[in-house]
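For this depiction, one protein chain was excluded, whereas all remaining protein chains were kept in their positions.
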Amino acid sequence: MPKSLLIISRQAPWSGPGAREALDIVLAGGAFDLPIGLLFLDDGVWQLAPRQHAATLQQKDLSANLQALSLFGVDQVFACSFSIAERGLDPQDLSLDELQLLETAQLSALIDRYDQVITL
Amino acid sequence: MSTLHLLSHSPFTDTRLDSCLRLLGSRDALLLCGDAVYALQPGSAPFASLQGRAEALQLFALAEDLQARGLAAPAWVTAIDYPAFVELSIQHAKVNSWL
Partner (left out) sequence: MKFAIALFCAAHEPSSRRALLFAQAALAGGHEIVRLFFYQDGVYSASTNIVTPQDEQDLPRQWRELVTTHQLDAVVCIAAALRRGVLNAEEAQRYQRSAVNLEAPWELSGLGQLHDAAQAADRLICFGGP
């Protein structure tokens, strides 16, 4: 029984390589068929904002990597409703369809479900 | 299953403490390291926030960081050294560092 790992992604998409490198951990785990979960929390929810144009900053478009999550077998993807609301984002208008929105009260139960966690 | 949360950012410039407190489980523990121990400065908002939740929380601080900053651990916080840090990481099912 492989150990499960939850990645909590808290960085905005282009505040440095943080968001990209968090996603790389997730995709690498998926590629090895490991049970991986991904939670977008705090500024991490900006990765889900609609109508982003990474090319304007000569940056890579992370949403392509996000769309690849299910291809890599990562289907446990969550976002914090509070973080979304705090930032004025519309939970019905996020760039990722396959996403479970969680209330604050559900977050510690989510963390408890996983054997290990990395928050970056 | 309980989680040991690690914080090392100052609560005055950073939101990690607030976010951590929001999702802390009832059996989780919180270890303040580095600049996160500034949360234990009496008279500050983070101090009041932690004190208000002290009964329900297992709070720890790295002794060397308190000592370096001239801070004392209040009665509701346990100051620990590295061997105790290792033991704490074993007592809880996993460690969540707020990088």
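Every chain is named by a letter (A and B) in the order it is written, and numbering of its residues begins at 1.
Everything that follows uses one rule, which is that a contact is a pair of C-beta atoms (placed from the backbone, for glycine too) under 8 Å apart; a residue touches a chain by one contact, two chains touch by 3 or more.
Worth saying up front: this structure is predicted, and the values here are computed from it rather than measured.
Checked against the full complex, the candidates B:C33, B:L59 or B:A73 give a single residue touching the omitted chain, namely B:C33.
Summarising the interface, subunit A meets the missing chain with residues 2-3, 5, 17-18, 21, 24-25, 28-29, 31-32, 34, 116, 118-120. Mapped onto subunit B, the interface with the missing chain covers residues 8-10, 33-35, 62, 82-83, 85-87, 89-90, 94-95, 97-99.
Definition applied: only the chains that are shown with their structure count from here on.
The distance from the centre of subunit A to the centre of subunit B, each centre being the mean of the chain's C-alpha atoms, comes to 26 Å. Across the complex, subunit A meets subunit B through its residues 8, 10, 41-42, 82, 104, 107-109, 111-112, 114-120. Interface residues of subunit B, counted against subunit A in their complex, comprise 1, 3, 15, 19, 22-26, 28, 93-99.
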